[in-house]
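Note that one protein chain is taken out, while the other chains of the complex remain in position.
Take a look at chain A:
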Amino acid sequence: MHVPDGFIDAPVSAAAGAVAAGAVAVSLRGARRELGERAAPLAGLVAAFVFAAQMLNFPVAAGTSGHLLGGALATILVGPYTGVLCVTVVLLVQGLLFADGGLTALGVNITNMAVVTTVVAYAVCRGLVRVLPRTRRSVTVSAFAAALLSVPAAAAAFTCFYAVGGTTDVPVGQVLTAMVGVHVLIGVGEAAITALTVGAVLAVRPDLVYGARDLTAPLRLCVGGEPADAPPSPTLDLARAGGAPTPALTPRSPRKVLLAGLAISLLLAGVVSFYASAAPDGLEKAAADEGIEAGAGEHGAAGSPLADYGVRGITDGRLSGGLAGVIGVGLTVAAGTGVLCTVRIVRTVRGRRAGEPSPAATGSPAPRTPRDV
């Protein structure tokens, strides 16, 4: 997906360059904060790994093969800041040395492939790790979902650039359909390989997987088989909030409810819509009967790839509807998690300002609105 010169016009390329420079500056600061002076050798070696892993060919079938893109993998393994830096450096070297991707399009390429991929993958992975049970398998599952969504997200970001600064007048909906359609397929392969690789690393060095760093139990000093120190705090929320006092009772986690809700919605969206009737729903039927529909314009998002609850490019109507449902649920959950996290952060900050223990600091999970149930 390396964009060549001349694909995006000069002003938009410059704007993308500014965005990329800002993101890289933020990541430089973040990586320095996380890794300190170890940043250069570690990020350099991980970039070399990404570069080498892109050369590893995965046979698909009948002689064709694909390879890893590596953005999501790097993020889950070493964290978002270092991940952005690694992919940026790989793109920079590819552009300068191997002429892969245009130099004026470097900003577009970095924004798409280093920033969007990484941010989406990290958000999805963290959100899922937090919701799913605290096991190794759930990290692998989150890695799968993160990689699966990150690739089409990068394709969608490219389409945005193309819509604003494309040099040819191609209908944007068509570009989006083609790009996202192809990249969903690529994303499936990427997701499988990323999940398998993360699983392999987890089995040997779970401490190296940044996305699973909450899952490692805190180390305890034992003398003669007996713990020598005070029992460590039961949840990690406490450790992160700076050692707040342990509450006597931890309320039951809403995790099971949330998981059940997610499973049911996915089931409904993916499987039941497979068999759902294509008859218009109540309002649409009423509108048609009353003749209101003639005045109704096409919806603004009618050109979107999910318009009318179907993924374009997939001819089987049922399969397409089911897929669209699953994607829709995924997007809704991602958006909801984002909103919840923001609300929680705002509350924590306000609570600290007011001098009272915030909901996050007392160990009880912030009240969550039940969704998808």
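Here, contacts are C-beta pairs under 8 Å (C-beta built on N, C-alpha and C of every residue); 3 or more make two chains touch, one makes a residue touch a chain; residues count from 1.
Keep this in mind: contacts and distances are computed from a predicted model.
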Checklist entry - The chain dropped from view, which UniProt name applies: "Cobalt ECF transporter T component CbiQ", "Electron transfer flavoprotein alpha subunit apoprotein", "Substrate-binding domain-containing protein" or "3-methyl-2-oxobutanoate dehydrogenase subunit VorB"? => result "Cobalt ECF transporter T component CbiQ"
Item to check | Absent-chain contact - pick from A:A23, A:A47 or A:L262 | outcome: A:A47
Checklist entry - Tell me, which residues in chain A touch the chain that this view leaves out? => result 2, 4-7, 9-10, 13, 24-25, 28, 31-32, 36-49, 51-53, 55-61, 68, 77-78, 85-86, 88-90, 92-93, 95-100, 102-104, 167-171, 174, 192-193, 196-201, 203-205, 208
